[in-house]
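In this view, the complex is presented without one of its protein chains, the others remaining in place.
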Amino acid sequence: MPLVYVTRHLHFSAAHRLHSSLLNDESNAHLYGACNNPLGHGHNYDLEVTVVGEPDPVTGMVIDLKELKEIVQREVIDRMDHKFLNFEVESLQGMVPTAENIVIAIWQLLKDQFHTCRLYELKLYETPRNMAVYRGE
Amino acid sequence: MPLVYVTRHLHFSAAHRLHSSLLNDESNAHLYGACNNPLGHGHNYDLEVTVVGEPDPVTGMVIDLKELKEIVQREVIDRMDHKFLNFEVESLQGMVPTAENIVIAIWQLLKDQFHTCRLYELKLYETPRNMAVYRGE
Amino acid sequence: MPLVYVTRHLHFSAAHRLHSSLLNDESNAHLYGACNNPLGHGHNYDLEVTVVGEPDPVTGMVIDLKELKEIVQREVIDRMDHKFLNFEVESLQGMVPTAENIVIAIWQLLKDQFHTCRLYELKLYETPRNMAVYRGE
Amino acid sequence: MPLVYVTRHLHFSAAHRLHSSLLNDESNAHLYGACNNPLGHGHNYDLEVTVVGEPDPVTGMVIDLKELKEIVQREVIDRMDHKFLNFEVESLQGMVPTAENIVIAIWQLLKDQFHTCRLYELKLYETPRNMAVYRGE
Amino acid sequence: MPLVYVTRHLHFSAAHRLHSSLLNDESNAHLYGACNNPLGHGHNYDLEVTVVGEPDPVTGMVIDLKELKEIVQREVIDRMDHKFLNFEVESLQGMVPTAENIVIAIWQLLKDQFHTCRLYELKLYETPRNMAVYRGE
Partner (left out) sequence: MPLVYVTRHLHFSAAHRLHSSLLNDESNAHLYGACNNPLGHGHNYDLEVTVVGEPDPVTGMVIDLKELKEIVQREVIDRMDHKFLNFEVESLQGMVPTAENIVIAIWQLLKDQFHTCRLYELKLYETPRNMAVYRGE
């Protein structure tokens, strides 16, 4: 049976501040520059969720995209959209909310949510010019 | 010799209806929702065709992109563009024309068309937010 | 008081056939080419709705974008999304559903829906390469 | 002499909160919904700055785009990028930082900065789906 | 009768050098910077051609987009695509090929080509970040 990858684009808008509790203020300011601004700044995050599986012979679908969208909405968007990521998102507590750490946290939220297919890849655009990808490796 | 992946974007516009002959009308309506509308609806499909091979030492090309375009135009676009996919495309007969099934059908049309390189991946955007990818696995 | 233009992007997917009841079949085929295919074809339509008005001194908004979205959803998207435009959309009956005629029909559906601001412009992309704009002139 | 419009795209990332000091907390929450989140959220703002003028007969330019970029960088980007707009941007104090109010504030910062040409239009995308335009009217 | 604006996107790739014959080499180098590189550089130019007119009551079209495309192909693309604009394009001789001057030259090539409608606006993107617009004013 053929394996097909299915991707759905979603998005959320959030504020964050890059600041590591393991570094002093001077090191944080030097390392993160403007991203260390104490009051934070924000982004429109674009998230591409890719699952892989065999199309069902009856429905022709790897997964119903409405169901995929509902899962990501419930597990990720409802938790992160219009939030200040450093303070209001449980799965990001104790981490610097870089795109790298956010995409790993989203993987943890989504990896056990699919049954007829498997989570394959997450792409997280912080801006149209910067992106982090995680495949659970 | 280095292996390079070369991609060409093409597009076609078509109508389709999601309806499985293996399900009754009520199940089809429940499963596919608005996509089951009896008269169909349509999309601008964006197709990204990727081949892989070694650049020719004389020409510097894995494949002449004009040739790649002509092959996809002849094998895919001429058959699917401005058509109602359920009724007018031979290679989709007996299938639900989901993005998953369309991308597999396009693979069958293209996989033996390349000689200096190998078909590697097809990406089919049904909308800018939904995509199916097939790599012949 | 300053005048600000506010735009919201929305989208719908629909099938259509270009065929004029005022022309015979041969003329239709010659005029519209592949767009005259009897079973139709389809598009992802992108619609940009622009209103103009003065930002409210209390709220800072020309219009609440949630309200703008709900109006366009109810008046336009719910009527046209996942439909065959020639047969299933009341306001397009008796017309060739070219982008030009669709954008005028959408204007009629929207022009009296705004109270704190005024409908200024509609942009309708039939494909990413073709667009029709109407300003009620 | 012909009049040509010249546009340069720039961008900044910032946090904001929609909250009106003229409304009580309950009205703010009801009016702005998630955008009223007390800790704020954020966006990648895309700004398109358009000036209009006659191309110089010697240089062929309405304005040197490097100069246009430097002006917008100095007057707008340096003040708003990686900031919390409600608290850290002088020209937004006392306003709700809606896209409408931000684009008017940017107009005030830029309108007297051009000498060989005239500021014609500002487009401010808050997200790829929402935009406010101001022309100084 | 309603007035509708119809736009078609086209593109061409060309080389150019910004160098004014009215300035000495030092002034050219200072003014145009890297764009003055003697051997030239190049761009993918995106051209948006907008015409305005009344949709024909029989066809529903302001202009047949195939005809619009053929006119622009013949008058503009065939002359400028894959050319070095300073030396190989007759209508740009004696000018600095800035986006401003190119868009005016394209207007001259197109302005008398339409009969059922009128050329309204040309947008020329030199890069996705820089654009010149001309409306024949």
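Order of writing sets the chain letters: A, B, C, D and E. Residues in each chain are counted from 1.
The criterion applied here is as follows: a contact is a pair of C-beta atoms (placed from the backbone, for glycine too) under 8 Å apart; a residue touches a chain by one contact, two chains touch by 3 or more.
Fair warning: this is a prediction, and the values are worked out from it, not measured in the lab.
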| item | value |
| --- | --- |
| Which displayed chains the unshown chain touches | A, B, E |
| Options E:K69, E:K83 or E:K123, residue touching the unrepresented chain | E:K83 |
| Listed residues A:L10, A:A29, A:I77 or A:A132, member touching the removed chain | A:A132 |
| Touch criterion as defined above, residue of E:N37, E:Q93 or E:Q108 at the omitted chain | E:N37 |
| Residues of chain E in contact with the chain not shown | 11, 13-16, 34-35, 37, 39-44, 81-84, 87-88, 127-128 |
| Chain not shown, touching residues in chain B | 2-9, 50, 55, 57-62, 64-66 |
| Residues belonging to chain A that touch the chain removed from view | 18, 20, 22-23, 31, 33, 95-101, 103-104, 128-137 |
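Methods note: only the chains that are shown with their structure count from here on.
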| item | value |
| --- | --- |
| Other chains in touch with both chain D and chain E | C |
| Per Cα centroids, the chain farthest from chain A | E |
| Interface composition of copies chain A and chain B: same or different, split at half | different |
| Inter-chain centre distance, chain B versus chain C - centres from mean C-alpha coordinates, in Å | 28 |
| Length of the line joining the C-alpha centres of chain B and chain D, rounded to whole Å | 41 |
| Contacts with two or more other chains, residues of chain A listed in rising order | none |
| Topology of the chain contact graph, where touching chains are joined (line, ring, star, complete, other) | other |
| Those chain pairs that satisfy the touch definition | A-B, A-D, B-C, C-D, C-E, D-E |
